[in-house]
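A single protein chain has been omitted; all remaining protein chains appear in their positions.
Going by the order they are written in, the chains are A, B and C; count residues from 1 in each one.
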Amino acid sequence: MTIAHDDTRTAPEVREVATMSMAAALNRALADAIESDPDVVVFGEDVGALGGVFRITDGLTARFGENRCFDTPLAEAGIVGTAVGMAMNGLRPVVELQFDAFALPAFEQIVSHVAKLGNRTRGGLRMPLVIRIPFGGGIGGVEHHCDSSEAYYAHTPGLTVVSPSTPQDAYSLLRAAIASPDPVIFLEPKKLYWSKGEVDTSVTAEIGTARIAREGTDVTLLAYGAAVPLALEAAEVAASEGRSVQVVDVRSLSPFDDATVTAAVKSTGRAVVIAEAPGYASVASEIQARVFERCFEYLEAPVRRVTGFDVPYAPPKLEHWYQPDVDRVLDAIDTLHWDEDV
Amino acid sequence: MTIAHDDTRTAPEVREVATMSMAAALNRALADAIESDPDVVVFGEDVGALGGVFRITDGLTARFGENRCFDTPLAEAGIVGTAVGMAMNGLRPVVELQFDAFALPAFEQIVSHVAKLGNRTRGGLRMPLVIRIPFGGGIGGVEHHCDSSEAYYAHTPGLTVVSPSTPQDAYSLLRAAIASPDPVIFLEPKKLYWSKGEVDTSVTAEIGTARIAREGTDVTLLAYGAAVPLALEAAEVAASEGRSVQVVDVRSLSPFDDATVTAAVKSTGRAVVIAEAPGYASVASEIQARVFERCFEYLEAPVRRVTGFDVPYAPPKLEHWYQPDVDRVLDAIDTLHWDEDV
Amino acid sequence: MPHTDMLPRDTAVRLIDQDGAPVADESYALPESDVLLQAYRGLVEGRRINDQAGALVRQGRLAVYPSSHGQEACQVAASMVLGEHDWLFPTYRDSVAVIARGVDPADALVLLKGDWHSGYDSRVHRVAPQATPLATQLLHAVGFAQAAKHRGEDTVVLALCGDGATSEGDFHEALNFAAVFHVPVVFFVQNNGFAISVPLSRQTAAPSLAHKAIGYGMPGQRVDGNDVAAVLAVLGEAVSLARAGGGPSLVEAHTYRMQAHTNADDDTRYRERAEVQEWVARDPLLRLRTHLTATGALDAATEERFADGAEQIAAAMRTALNTDADLDPEDLFRFVTETRSPQLEEQWQLLRGEIERSELAAGGHR
Partner (left out) sequence: MPHTDMLPRDTAVRLIDQDGAPVADESYALPESDVLLQAYRGLVEGRRINDQAGALVRQGRLAVYPSSHGQEACQVAASMVLGEHDWLFPTYRDSVAVIARGVDPADALVLLKGDWHSGYDSRVHRVAPQATPLATQLLHAVGFAQAAKHRGEDTVVLALCGDGATSEGDFHEALNFAAVFHVPVVFFVQNNGFAISVPLSRQTAAPSLAHKAIGYGMPGQRVDGNDVAAVLAVLGEAVSLARAGGGPSLVEAHTYRMQAHTNADDDTRYRERAEVQEWVARDPLLRLRTHLTATGALDAATEERFADGAEQIAAAMRTALNTDADLDPEDLFRFVTETRSPQLEEQWQLLRGEIERSELAAGGHR
């Protein structure tokens, strides 16, 4: 599916192409959105003078004023709840929740209102708001700072859930999320904040579409967020072992691009889903189940998943054991009933 | 898996057998637990004089006093957060959250503490508490009163999640949940509160085990909560059409009884998962994915699921369109690549 | 000791006593006679709406009804103090206030009838959808006011909740955000003594709920919630303060829920009949009628005119509620998001197929 980009909301800016980090791309997307749409307001904890604990909102208050980017009291339900009210009254709030676990106090507001208010009012009051959450681990953070809670959001009807894996997608998807008439949970893989890539500000992304990140013919890796570079790395190693590995960046966790994913898996007949979150009742299980159901006749082997374990996220010194890594992905690929003569 | 029943916590009572509603069975379980274990305390909104909006705590305050069953201020994070503190200090709190959607304000306490405190303290401070939530629809309730949020809990490492479908299991599983050293999310299918069955107070249930609710050889229906009687009804109709349908009551959503479920599906080669919750990234997707992965070589057809749609729960007058029903289950069974000559 | 001007009085503001006699007050003036007459009309209509809704529940035409019988003075005043461009953020119990703001009763009752989750156009009437998850709407009200302020509009937002809802974290966060951002929101707590079965004493140990205001840096006031004159005066002043840029405030009305929580509730389980009986004498309607009759502002003809008007509303409610709406199952998929996802389209096609087949088979879905 493609959700049309509202062009009046992402007015034509001068096209610019530059290499930058994902953090810089997100910052640029926020600045461009604030500039092109007077209804966009950015707020949250420490997003003003500090520029956010990850500096994603760096300089926005200085450049656009307190009216467009401001700090709030320390209360996440308050942040999301007031964003709901603002959206009811014509603004397009883009809020930052500092870490995955600190989005949880806002869970009732997100599930009972953000996700449902448009439906409740038969479209009368839409919720064009974006909730940005730095997610995932791999940065040596202590407890509560490294969770991956996408399953909670993806399971909730009414929420759009996306996650970029490149600076370009970070820019384009965030612009698309802000322009969307529906509420978007925008999950930023912390681990990739400082990864670099080229960003073309004129490139638009369509929410609801996956992206073929690497072509390949033997097996398809399905990943999103920080798992995408991992999948690419695994594909590279596998290639050196003679296996042609396709990588799909799912990007849009909900809605899901069945067309692209199904075609990809049918073309290889084998698939592994990769995600860092605990696997039980997760987005990875959903992808695995859908692929199984839709590609059943094409499958040479059961679809596998490589996910975080079903345990609380590991402390810093143990996280390397927790996180999916190249070996674990390669091991999973190895189980896919290969005819070893080929 | 079987989690051992702590017999000191469920001291031998006189065996009693009687036919009663699920609501009465739950009430009896609470009363027996309060009576046999001085550390058990029951609290929540309206659980005292009123006996709970569903009367599950009826008479407990009158019988055991305010010290054992009491009303709290109207604040769900407060209820769960204080329960955490009580559990840290040796009590076994059993709290009632009035409806699924009203458990959401407690979500941070549940995910960040109930689920993790035992792990955080290396088992030093266990969380032997039970959170009872009346879940699901089918009772003509207005918005926020009919949700099914088991996926949020089942996805969270550290939580045990169970749901009974019979008065016997309601009694035995609740006793087991209260006796468990780990935190249990106890989901009560509202729709079945008034369904009746025989309860033997001496029967114990083991958390982590599924139950074969009906024998059958052609196809396996996997269900829990209110979907179990639905599956049984569908099995009955299918039987009249000549198909032998096995029904497994999953009972324990997490941990999951892979052994029983996998054996069941392997024995029939066909399976349909049934649940009322929206299907995307749900417990149903998890079951579907696991069964696919574990039974791949035994499957005659893709595993199907029949779930609620991925929309906010329907208003009362539309809920019959939303809820999985016998026809939808039979339709799903029909797609399972039957050799129509048989 | 400064700041104590943010504290409420020791006793609730009252401008008309239980016997209908005016009470002199140093700060609040008795509203003009025509305003009181208008309020009386509102009370009569409100009471009739409550009664009619109760009857419709008994007839099975409404799924559920949380009655504001006894709280009509709060309901009517909440509507009257707002200007046309102001917004009301009501709860499930505030149907009378919603209707008083101009929402068609048939639309207001869509939620409770079970046809949809909300049945009126919030923008037309400037009434947010009635909120069920307690206290959550208070934050929406604050954000709404922030957006208005952002655009330089002078909208005042009146946010309603009950005594029980004040215990929720969202109540706290809403008052705090409102005070920190100094936005024009009036928080109006209808303290009716109960949260379903739980009495106020299990909800708070504070001298009064209005004493919470100072903790946010806003004024708090208490008012006799069964004296519509006092509620009009106190709420009116709070609205004026907000409109003048004076920021938010908190008003607590002491009132009583004369009926069970909803028709599904059995209040004999948790309160004495004697207590309910005591409040009969404090009825907001009776009191104002006595007062207006004594002052001569209300005569039998006017009384009859009001009663007729109320009867017309009740008749409209009966007509609307006795008609089964033509519900479209596709609505389940229509409003979830602006663009329907392929997943939802697939699911709708599944349902559509079921419906078509069941219509073919039996002329109707089970």
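Note that a residue touches a chain if its C-beta (ideal position, glycine included) is under 8 Å from a C-beta of that chain, and two chains touch if they have at least 3 such contacts.
Bear in mind that the values here come from a model prediction, so they are computed numbers and not experimental data.
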_For the chain not depicted, the shown chains it touches_ = A, B, C
_Residue touching the undisplayed chain, where the options are C:56, C:73 or C:179_ = C:179
*Touching the absent chain in the whole complex: find that residue among A:72, A:119, A:149 or A:252.*
A:72
*Write the list of chain C residues that the hidden chain touches.*
1-4, 6-7, 10, 167-173, 176, 179-180, 182, 202-207, 211-218, 247
*May I ask you to list the residues on chain A that touch the chain which is not drawn?*
45-46, 48-51, 53, 71-78, 101-102, 104-105, 140, 142-145, 280, 309-312, 314-318, 320-322, 325, 327-328, 331
*chain B residues that touch the omitted chain in the full complex*: 1, 3-4, 41, 67, 72-73, 75, 77-78, 80-91, 93, 105, 108-109, 112-113, 116-126, 157-158, 160, 180-182, 208, 254-256, 258-259
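One rule holds for everything that comes next: only the chains that are shown with their structure count from here on.
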*With chain centres defined as C-alpha means, what is the inter-centre distance between chain A and chain B in Å?*
31
*Measure off the straight-line distance from the CA centroid of chain A to the CA centroid of chain C, and report it in whole Å.*
40
_Could you work out how far the Cα centre of chain B sits from that of chain C, in whole Å?_
36
*Return the residues of chain B touching two or more other chains; collapse runs of consecutive numbers into ranges.*
77, 101, 104-105, 143-144, 280, 309-312
*Specify, in ascending order, the residues of chain C that touch 2 or more different other chains.*
116-117, 133, 169-170, 331, 336, 341, 343-344
